[in-house]
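So the structure is just underneath, and the comments pick up after that.
Only a single protein chain was left out; the remaining protein chains are all shown in position.
Take a look at subunit A:
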Amino acid sequence: MRSNKFGIRIAASALALAVSYGAQAAVTDQDIMNDENTPGDVVTYGMGLKGQRYSGLEKLNTDNVKYLQPVWAFSFGNEKMRGQEAQPMVKDGVMYVSASYSRVYAIDIKTGEEIWQYDARLPDGIMPCCDVVNRGVALYDDKVIFGTLDAKLVALNKDTGKPMWIKKVADYQAGYAITAAPMIVKGKVITGVSGGEFGIVGKVIAYDANTGEKVWMRPTVEGHMGYVYKDGKAIENGISGGKAGKTWPGDMWKNGGAATWLGGTYDADTDSIFFGTGNPAPWNSHLRPGDNLFSSSRLAIDPDDGSIKWHFQTTPHDGWDYDGVNELVSFDYKENGKTIKAAATADRNGFMYVLNRENGDFIRGFPFVDKITWATGLDPKTGRPIYSDAHRPGDPAAAEGNKGKKVMAQPAFLGGKNWMPVSYSKKTGLFYVPSNEWAMEIWNEPVSYKKGAAFLGAGFTIKPAHDDFIGVLRAMDPKTGKEVWRYENTAPLWGGVMTTAGNLVFTGTPEGYLKAFDAQTGKELYRFNTGSGVVGTPITWEMDGEQYVSVLSGWGGAVPLWGGEVAKVVKDFNQGGMVWTFKLPGDRVAAN
């Protein structure tokens, strides 16, 4: 708490809130499991554990969205800016939101005033692999839990912002970080890890949300032992994939990558956590013949002990940095009168996959981008890609001393879709996918050095696939693979999507706009410029009979880190750091 005269006011207001909200404020497992059906709050990342990001609210709809107006804006302050990729949470009059550089804020949702702020103290010399973003917090009981750039989980008291427990998840000096929002399933807080290009091993770890004690740990690379923890003792719980060396050469599984950097979703019907995994290491695929499990995959994990129930690998033997981390969203659909328990994901590699979420079987897959060059298609039975060898980056060792041939691959490694979450509308039965159209050129770097030594590196550049747009918001039909509509955006899309029963699709653009579209037709119905690029994910909730929408504003993330021709499109966008909150005034609902 600050020690100036304002500190007194802040303390007093925190106390007032503690009194007025304290009684009913604890977030329960029931609240979390039922989040998608309770429009008065948002207590999960994904607006429901399935990650559908669909709200049943329809006060705000295609007819009146033009009257949506800002009610307050909140600045994260400080000179720290860069990407604001979080999704806010709302519970009992308070918004909990994280910002870049591992910061967390509690805000009064009526007034936009700050209740408390927590700044994680990051160690000196930390070199996070993956920018300084944070994608959100988890709420449980009286705690606000989030992951930090130095790979810790921190549980804060929701009323005071004071730490209740802090746990080191992994060693930041070995290259680990956390940027994703943790998830809460049955009293456990579950997180993955981010990691650099080489040397780390992905894992999913569960902690007791109340105490911070470790419950289980599951490595996502074949050959590593998983554990459950009882009374402080680690008990072996089976090697991931059975044993080492089945799909990796030599000892390369020991440092196989497959970082679980984007967090997971949960499906109560099958009682499964779904986690995606990153690309295998090292980047040069010629050094590691084999499928390299479980890199670039989706895993179904038992929330009780961390066992792997099934896996589906989107890019076996990845050579393009096509992480398989993108969220797997559960949904049901009817076919021939039968309900299919499905789950869908739009992969970095440009294909969208519909899987049977009970066993991981491939149902169908289809491109959701205009062009894919690295594969000619998917095997209709297994979903395995049919590679186009001319588009696999060459072996730097084979072409040493010269540039070798340039290889063009599409999509670029930033993906047909990157981290930004899709939304599934229960009303239209469509997925709304924030995607990008870009290619990459890769060549072997003849002169390269690392840590004072000669080295073999690859050079690459990202090129927009079209002259006039990179981003495309698409409505995709998961039953047919058809694109129902598209909205093209000049800059790459980097923010998440939300849909509502009011037939609306919300997303943000790097140009600074929060936009709303007609979910059926794709017609743009609303835009508001927030002052900096929107790369966060919007939410909506209801308070005092009115419907609210909130989104973060603050340009950054991975796009501006990469140069080349994409930089030309985004170089003039200014940074920021705000939460914007909008509502539809009550009289505008009545007017309809």
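Going forward, a contact is a pair of C-beta atoms (placed from the backbone, for glycine too) under 8 Å apart; a residue touches a chain by one contact, two chains touch by 3 or more; residues count from 1.
Please note the rule applied: contacts and distances are computed from a predicted model.
J.: There's a gap in the complex where one chain should be. From "Substrate-binding periplasmic protein", "Carbohydrate ABC transporter permease", "Biopolymer transport protein ExbD" or "Tetratricopeptide repeat protein", what does UniProt name that chain?
T.: "Substrate-binding periplasmic protein"
J.: Among A:N210, A:N255, A:S307 or A:S388, which residue is in touch with the absent chain?
T.: With A:N210, A:N255, A:S307 or A:S388 as choices, the missing chain is touched by A:N255.
J.: Touching the absent chain in the whole complex: find that residue among A:G93, A:P446 or A:G522.
T.: Only one of A:G93, A:P446 or A:G522 touches the chain omitted from view, namely A:P446.
J.: Quick one: which of A:G457, A:G481, A:G531 or A:P585 touches the chain that's been left out?
T.: Missing-chain contact among the listed residues: A:G457.
J.: In the full complex, which of A:K186, A:H286 or A:R384 touches the chain missing from this view?
T.: A:H286
J.: What does the interface between subunit A and the hidden chain look like in terms of residue numbers?
T.: Touching the missing chain: residues 79, 82, 101, 122, 124-128, 132, 196-199, 249-252, 254-255, 282, 284, 286-287, 289, 395-398, 400-401, 441, 446-457, 459, 461, 563-565.
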